[in-house]
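Of the protein chains in this complex, all but one are displayed in their positions.
And now, subunit A:
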Amino acid sequence: MSARTLNRVMSFGISDLALEFVLGYVDDPRDREAVSLVCKKWYQIDALSRKHVTIAICYSTSPGRLRRRFPNLESLQLKGKPRAAMFNLIPEDWGGYVGPWIREIAEAFNCLKSLHLRRMIVKDEDIRVLVKARGHMLESLKLDKCSGLSTDGLLLVARSCRCLRILSLEESSISGNDAKWIHELAVNNSVLETLNFYMTELRVAPEDLELLAKNCRSLVSLKISECDISYLISFFLIATKLEEFGGGSFNDQVGDLDKYMKIQFPPKLCCVGLIFMGKNEMEILFPFAAALKKLDLQYTFLSTEDHCQLIQRCPNLEVLEVRDVIGDRGLEVVAQTCKKLRRLRIERGDDDQGLEDEQGCVSQAGLSSLAQGCLELEYLAVYVSDITNAALECLGTYSKNLCDFRLVLLDREQRITDLPLDNGVRALLKGCAKIRRFALYLRPGGLSDVGLGYIGQYSNNVRWILMGNIGESDRGLLRFSQGCPRLQKLELRSCCFTERALAMAALRLPSLRYLWVQGYVASPFGNDLLLMARAFWNIEFIPPKHDVNETEDRRGNIESQAQILAYYSLAGKRVDCPDSVIPLHPA
């Protein structure tokens, strides 16, 4: 045997056994991907030892392919509907059925302990199949923004999954009115650490929560639907290990505040988000405000001043979620007080200014203070009413740890102080080299073609981009597509690009594997769109609809524009498209 062949057999001097041990410590999916490309032997070892896989769009592959490659998976995350579904832009029956995956999991994935489904359709029957096969070893089940199931399905989980440590149903659409499943969970489980049904309409009985706290002594995180928290006084006394609590609600009976003041929160509680909390009730947080690490005020009734009063007592805050009622004044307080802040989300409040505080707008002033005050910031998502290039430059100068940046310019103000934002965006991207996720939603005139070119030029690390109302013409998009070497997922909304430019950009971006567009200039017969037709590239078209009775909207007609969705797929054309989705390629 020649020396060269011997080397190959020994896999570069490392024995197989040693290789397996070493690779056991390699967890990062990107490292694993690199490992699998070295040679067949390393590919096989990676395939057999891979513990977790995230499939960003469930139609990009098939359950069978996943099983053949990674038969020993312990943890799987599957995503179904496009991200735009969270904004009511995707038809409910678009797809993302988990059925085929569950059947494969039941048959073949014998090591699976953790399943996370995001924006998928999960039926009670799917749950039945899953728990029958894997219930005895399931440790973590997350149904995140899913729909299609009922409390009957939850009952099955509660009865069969005694090892469950994490059960999360956040923001899922679950029908059914009974709260039996919580009772069953409390009775059958003793190891539960996290229970989350925040932002659901599920009913909950306080006694069942008390039973849960008694039986599950490891419970550290509970997020529930609406339930007056004055009924949870006993629960809070029993759940002594609780670190996170979200949900609950405050009743409307004015003058009955004493019942809330009687609540004694668990000693380790440091992550809180209380729904409908108003100025008077927020005082119940004051005793332990200094210990707070996470605070969710998105669903509260606080004014700008209330935000200032509360936040100035929270010097240890790491994660803060608010609506823009926090205002520039509130952001000043954040900048002065919350030096450890890593994540900040500033959501969009009500457009009716009568309902929100008059001071409740965020602008360049607040952003600049924030940038200079909170140097640890890694995630910033903000809806602003006004913006300048200087504010973005400030972020570029100070926010060196920023990995995820999202800015939406609201259409409240007619005139914006400083547009276009070309130079600011360039400074931001150049200064914040770690940015991997980037969203910019402006208005016509907000970013020129030159600015769009800057985004392409300075987005070396960016994997996901959402852009709305930016650029002036196709030239901008084409310039953009010459850059962004690592861009995998691109979402465009309300832009002025033609189909031809979209197709050419899709072909040019070297790492692009997913494209979503709503609002573009269509070509006469859709021929231009098919310019990007190629092997393994699925193209779907969602024609516009004119629905008189949209379930999600009570205000009457919604006329929505057409959408294009394109993604790499090894599974070929979808076979489960509803009428509202037209697969164009493969035809």
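Convention: contacts are C-beta pairs under 8 Å (C-beta built on N, C-alpha and C of every residue); 3 or more make two chains touch, one makes a residue touch a chain; residues count from 1.
We take it that contacts and distances are computed from a predicted model.
Choosing from "POP1 homolog, ribonuclease P/MRP subunit", "Auxin-responsive protein", "Protein TIFY" or "50S ribosomal protein L13", the protein name stored in UniProt for the chain missing from the display reads "Protein TIFY".
Contact with the chain that does not appear here is found for just one residue of A:82, A:206 or A:420, A:420. Contact with the undisplayed chain is limited, among A:137, A:187, A:263 or A:533, to A:533. One of A:94, A:441, A:480 or A:537 touches the chain omitted from the figure, and that residue is A:441. The chain omitted from view is touched by exactly one of A:150, A:401, A:423 or A:523, namely A:523.
Subunit A meets the missing chain through residues 84, 86-89, 171, 199, 250, 252, 254, 275-276, 278-279, 298-299, 301-303, 305-306, 323, 347-352, 354-358, 408, 410-411, 414-416, 419-420, 441, 443-445, 448, 468-469, 472-473, 493-494, 496, 498, 518-519, 521-531, 533, 541, 543-544, 546, 552-562, 582, 584-587.
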